[in-house]
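Some notes on the structure that comes next.
Left out: one protein chain. Kept in place: all the others.
After this line comes chain A, so read on.
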């Protein structure tokens, strides 16, 4: 493959001809497609949807140019996309797809089933807000809505992290103690179309890191190993409830194992490729902080700038960034939350049932395990492609600081409510 990449890359217009590491100047969707190339899936199935479309187009172009030696299925819709990959994975293929928003909604039936089949499929969600009203822009309502389906969910901050995390996702998904599908989330618009300089890891080194696909040892469509896949279980008769409970408990154990594997895989990535990411929860300037923001996804960059500015003014503020939302990194989150006396959670999605944000609710659940009671404010911003700037986060920090000596409001703060 490395030969093919060397040969083809100049004509695709994507790569700058330089010595190792190869440098690309590209957006998050192209970076994701390069992550797919490096992971060498056997089969890719996609259906385009904004803002994922250019990712699907890059992957299709790479297949057409011979950069990626994979079978590409252009299915008639997202339901078929994931159903095709079920068959492929059960036949032993390493597989990839990407979707978002309404595409993910149309995919839901097989999506709901993928983790229960324990298929290690990797899928990018190029996060998009939900309709209606009409909106084709970024927001994390799609991924947040499906956070209880049983996929591993990782959220990236930078374009480089998108590429690196897609490769790492295969190691996590295919780990024999995990065997679960992984969503690699990157924010629509700001990451999908934001252009920066990134480094492209060497294909041979990625091959050593990933190893061969190990996909269907446990459940297979294979004439040489006939087995009943997805048997009828549960109920009060027949096999009885215990078998079904076994499946559910096994799934939960796989999720808990994923916490350990995600850490190990990120550490190995840092050793081999020199880029270190907090695998579960990142702590930024937190050790002596009075209060902190909790963020997720690409917003963390501007939020860290706001934290630095507040620190320059003498405020003791820090930041917590969630990389792994599912499985929820309870111990890492509790350790971080225990360091501060007030929390403001900035969500790029809405929890309608709680009049707050989904990550706010997750944080409240984690706070139950902290030593002290810590007030926790919900802030919602960045919906439908709205920009979250340093100014928005300076306000978020100020609102959070108020909790140090005043009661915590139950209403969320809508950060873009005045932006026209």
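By definition in this document, contacts are C-beta pairs under 8 Å (C-beta built on N, C-alpha and C of every residue); 3 or more make two chains touch, one makes a residue touch a chain; residues count from 1.
Here, contacts and distances are computed from a predicted model.
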| item | value |
| --- | --- |
| Choices "Ketoisovalerate oxidoreductase", "RNA polymerase sigma factor", "Membrane protein" or "ABC transporter substrate-binding protein" - which one is the UniProt name of the chain not shown | "Ketoisovalerate oxidoreductase" |
| Option touching the unshown chain, where A:35, A:130, A:150 or A:194 are the choices | A:194 |
| Residue of A:182, A:281 or A:388 in touch with the missing chain, whole complex considered | A:388 |
| Touch criterion as defined above, residue of A:304, A:326 or A:360 at the omitted chain | A:304 |
| Residue ranges of chain A at the interface with the undisplayed chain | 10, 12-16, 23, 25, 27, 136-138, 158, 187, 189-191, 193-197, 298, 300-302, 304-305, 385, 387-390 |
